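Missing here: one protein chain of the complex. Every other protein chain is in place.
Per-chain numbering from 1; labels A, B and C assigned in written order.
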Amino acid sequence: MLIVMKPDATPTDIERVLETIEKLGYKPHTLPGANRTAIGITGNDGSVDPAHFENMPGVADAIRVTKPYKLISKDLRPEKSVVKVGTATIGGDELAIIAGPCAIESFDQVFSVAEAVAESGAKFFRGGAFKPRTSPYAFQGKGEEGLRILAQVRDQFGLNIVTEAMDERGVDLVEKYGDCIQIGARNMQNFSLLKYVGKTRKPVLLKRGLSATLDELLLAAEYIMAEGNYDVILCERGIRSFGTHARNTLDLSIVPAIHNVSHLPVIVDPSHGTGRNYMVKPMARAGVAVGADGLIIEVHSNPDQALCDGAQALTPRQYLELFKEVQAIHQALLPIAV
Amino acid sequence: MLIVMKPDATPTDIERVLETIEKLGYKPHTLPGANRTAIGITGNDGSVDPAHFENMPGVADAIRVTKPYKLISKDLRPEKSVVKVGTATIGGDELAIIAGPCAIESFDQVFSVAEAVAESGAKFFRGGAFKPRTSPYAFQGKGEEGLRILAQVRDQFGLNIVTEAMDERGVDLVEKYGDCIQIGARNMQNFSLLKYVGKTRKPVLLKRGLSATLDELLLAAEYIMAEGNYDVILCERGIRSFGTHARNTLDLSIVPAIHNVSHLPVIVDPSHGTGRNYMVKPMARAGVAVGADGLIIEVHSNPDQALCDGAQALTPRQYLELFKEVQAIHQALLPIAV
Amino acid sequence: MLIVMKPDATPTDIERVLETIEKLGYKPHTLPGANRTAIGITGNDGSVDPAHFENMPGVADAIRVTKPYKLISKDLRPEKSVVKVGTATIGGDELAIIAGPCAIESFDQVFSVAEAVAESGAKFFRGGAFKPRTSPYAFQGKGEEGLRILAQVRDQFGLNIVTEAMDERGVDLVEKYGDCIQIGARNMQNFSLLKYVGKTRKPVLLKRGLSATLDELLLAAEYIMAEGNYDVILCERGIRSFGTHARNTLDLSIVPAIHNVSHLPVIVDPSHGTGRNYMVKPMARAGVAVGADGLIIEVHSNPDQALCDGAQALTPRQYLELFKEVQAIHQALLPIAV
Partner (left out) sequence: MLIVMKPDATPTDIERVLETIEKLGYKPHTLPGANRTAIGITGNDGSVDPAHFENMPGVADAIRVTKPYKLISKDLRPEKSVVKVGTATIGGDELAIIAGPCAIESFDQVFSVAEAVAESGAKFFRGGAFKPRTSPYAFQGKGEEGLRILAQVRDQFGLNIVTEAMDERGVDLVEKYGDCIQIGARNMQNFSLLKYVGKTRKPVLLKRGLSATLDELLLAAEYIMAEGNYDVILCERGIRSFGTHARNTLDLSIVPAIHNVSHLPVIVDPSHGTGRNYMVKPMARAGVAVGADGLIIEVHSNPDQALCDGAQALTPRQYLELFKEVQAIHQALLPIAV
């Protein structure tokens, strides 16, 4: 069930709807929009009787939800969500560029990259302190020490920090040191973890699983939002296919597919999405041209010696070229209002 | 590094090797085999010098490991592992049949199925108390109450309980009530959870992720074993493909592929692997014919009213037919010693 | 539209129905079954009015077809089709084993393999004279010379010859020298070629394309049958997936899926389906256990020196073991009447 308020509904009208929902034993989710507020209802086992709401002051409509998701839906908020991440936003007119190394290796490594990222004009910095590695014997990240280095990057360069958490302890730490909690592709259906980050008040960057369908991705976001955290950014990072020319198959068609049904912003990761240095720039351009709200890019000052994913990292110079190219496309498309 | 002891090595010889490994700051993993004991070494950053071990009494060989995995490997234990689960085993000559409902719904539902399972002669009972569901609004399982019902099934029927855990709290509870901790396909690369179950002393049933390669599956098992829990059973449960005639594509070729490189037992799940009632029996037969060490089968006394995955559940009668058919194949292949 | 005749319909009744169909400008397809004859109608643009047939003598029912296929359907013939191939059959109680080398290389190579195949008791011999090779620079087959060698195999050993044609000229030659025309996976949707073999009177072995869905495979068979050739045998030979432990992913679940909707027999190709010598036996066993009507197996007297697909070819000795194992399974399942 979804309650759409009239454009002129008062705060008291809204308050009364919320009270009614809670009295019925359900959970209300208020999403104010540009022209009207809508309130999603979760926690109901069966269907909710619209009669409870239809005649309440300020209520425009009580709509039964037929799709598997509620809170991610444009039915709830017709215009795109703009998510605040630290001092900047993702989902607005400006392209959100998140750049940085795959893994935090050392203070010097991180700072040399952060300098280039700040210079480009990007507002977000990425870097992993907890690394989900296929092998237990591979470098697993520097943990809290890495997060402290990231916090210094924010202090020094004013960049907002996006970094992954793999479990509850990690979420607590990223909440403390970072600005946005990344949930990796392998944890996209770690439902316990999704519920946990749903209870934090930090925005969440949710990466699509390697074989996740559109609905599975949207419902993973729904898990987070159902707990009360509505600041979710989706990320396409490549799917598993039979192909071998790239490490993954970057499925850009999911960007218009998401925008078609959801108000959530979506960014593209051409670094993991291709795994090949020479493909990152063209696929980043394609990601912006298709209408993504931003990009997440791996940059390393010395890709050959990266402890993780060196084959896909750009040098700072390549990154600056990429930044220029994608801005050119973004500018070219602005007047067309894609 | 892998230390192979001579067949006549004494406990003292083995003890000395373990001490040497620990003195070097590494972690030893002792896997006694039918003819000889081998000791895997983990925790080393670079390569280990074989000279430390080559001249020690009882040592037959010190072998450098070139593959990405160590402990799952037949290099460490050439014969298949037989894993003890409660009062029975998986991996030996007998086919291990694990049967039961998808989700624990009620005492009556569970007991009516358990009766059929016990009657068939199967030694393991399955049933989910924690259900990883694509939607946050779907039935999430009965939690600890469900586990208590499962414990009663064990008491009443002598069946050993295999049940899924989705997070650390769940692992603690399954350790308390069950006999085998199942890690689901969606958590196969939830590395924090793998490490956590690696520290328990209950056997682990590890299901292959929907798009996991052979190496990714083996390395997920390696995560568990590297923590000291060597009782791992692998499970093929269908992969994602373009196909639509079944819910997943049951990839039976991974059974000989696993047996080719690993000593771990592997079972097949034709219920999730097909998602279609009418395919479960033929694919169960195929799973046994290909050489799997067992099957995990969903049975429901009233599939039409199942809260979860009813389309793939067998009735008790269908299950008993399946049991008879797979035993016929198992018997037919015994003299051939496949 | 599908006309089902009464069990006691006379040849004259049937003849009249055929005449009526032809008078309407359509094409009748008569498929006599065990208990009744059914007549499929193709060539109609829109729907056919059942009133034309309902009151005709001997007509039991005139059924509108709602599925995309007509002639492959169990609606037309409820019991499985038994296809005559030379002096033997595929689809009956006996397991059809088709064995031989990937490519015809020389008289000696072919005869040494044919000896083993004949010795096993198999009734079909395979071997490619026209080879669809990924590279234009790879061995393309010996053409008509190869077909002549195959004809000698039939003369000498009484084996029925199954061999691939890639184009119309090839079809004409295979019709002349062989007993069954194989259409390869890469040509499964070469619709011009399907129509062409539909006009021959030799049985056709149609291999599933590497990414063909069930419906696409069935409709490819329908292309052949719509031209009047009803002797089609389907073949699962592995699909493309992300997996790397085998060359393809043998999708055995398509066997019960086909038997669920179609009367056509289906065989399994574990050689191409895995591309790995050590997997052929276990997957052949699984193919028989799942209910396939036969197997097609690559055998080479010297796999290391095969001009084509040596990695998957069995030695004659391995082939004889396989034959014994799959017969054991076939025997074990006979009393169960799978």
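Going forward, a residue touches a chain if its C-beta (ideal position, glycine included) is under 8 Å from a C-beta of that chain, and two chains touch if they have at least 3 such contacts.
A quick note: this is a predicted structure, and the numbers were derived from the prediction, not measured.
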Legend entry - Identified contact with the non-displayed chain, of C:122, C:166, C:197 or C:326: C:166
Legend entry - Per the touch definition above, residue among A:67, A:176, A:199 or A:324 touching the missing chain: A:324
Inset, instruction - For the chain that's not shown, point to the residue among A:58, A:287 or A:303 touching it. - result: A:287
Inset, instruction - Out of B:52, B:77 or B:240, point to the residue that touches the absent chain in the complete complex. - result: B:240
Inset, instruction - Just the residue numbers, please: which parts of chain C touch the chain that's not shown? - result: 42, 68-70, 132-137, 166-168, 170, 186-187, 189-193, 195, 210-211, 215-216, 219, 222-223, 226, 240
Inset, instruction - Since one chain isn't shown, list which residues of chain B touch it in the complete complex. - result: 240-242
Legend entry - For chain A, the residues touching the chain missing from this view: 211, 213-214, 239, 241-246, 249-257, 260, 273-274, 278-279, 282-283, 285-291, 324-325, 328-329, 331-333, 336, 338
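Here is the rule we use: only the chains that are shown with their structure count from here on.
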Legend entry - chain B onto chain C, rotation angle from CA fit, given as a multiple of 5 degrees: 180
Legend entry - Reference chain C; chain at largest CA-centroid distance: A
Inset, instruction - Round to the nearest whole Å and give the separation of the Cα centres of chain A and chain B. - result: 34
Legend entry - chain B, residues touching no fewer than two other chains: 211
